[in-house]
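Just below is one structure, and these are the notes that go with it.
Note that one protein chain is taken out, while the other chains of the complex remain in position.
Then we have chain A:
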């Protein structure tokens, strides 16, 4: 599977088809909005009993990307857990799984609106992280430059010969990059949404995830 290579603020990056961001120079993999423990939280709040397998699914894909890229650093860019209680309630097997993924890697948990505090798990906990010419934070800040964020779960839709193809997408312009949600069953916000149109400059690209990531002008 190919990645899509592009430049952000003088930094060469690769958008992977899985929805993860690869920064070759730093050997760094960044994923956003894992929402681990989502079914646990639904069960806790609504009483609906959903099988808690979405966490396994998300971790399986993450493990795959990690071994394929041999990443040395990992940033989980906020909303890593569906809420802090979900982080605490994560089953032992999944907790150990995460620990296993963290072996020999620098691991950063950036806080998100769903998980605004430290979690009882290895790795560093940060509100945001500056690295090289880039800043990693959960929610995009207007006016920021060289910023990588998540939060909005963007997706984009392209019409090709009468067929609408809609997929989670990376959005980037010269100043910022917004990552798609990596977690299983996290839903998406169409790139047409006002908030995304306001944030992103004219000339923004949307990179659709999938077998081969493909860039198009961001549909507005």
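The rule we apply is simple: a contact is a pair of C-beta atoms (placed from the backbone, for glycine too) under 8 Å apart; a residue touches a chain by one contact, two chains touch by 3 or more; residues count from 1.
Simple rule for what comes next: contacts and distances are computed from a predicted model.
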- [ ] Write down which listed name, "ABC transporter permease", "CDGSH iron-sulfur domain-containing protein", "Caspase family protein" or "Ligase-associated DNA damage response DEXH box helicase", is the UniProt protein name of the chain that is not shown.
- [x] "Ligase-associated DNA damage response DEXH box helicase"
Task: Among A:118, A:132 or A:217, residue touching the chain not depicted - done: A:217
Open item on the list: Counting contacts across the full complex, list the positions on chain A that touch the omitted chain.
Closed with: 1-3, 5-7, 14, 16-18, 22, 24, 39, 46-54, 56-57, 60, 64-65, 68-69, 91, 93, 158-161, 163, 165, 184-185, 203, 205, 208, 210-212, 214-217
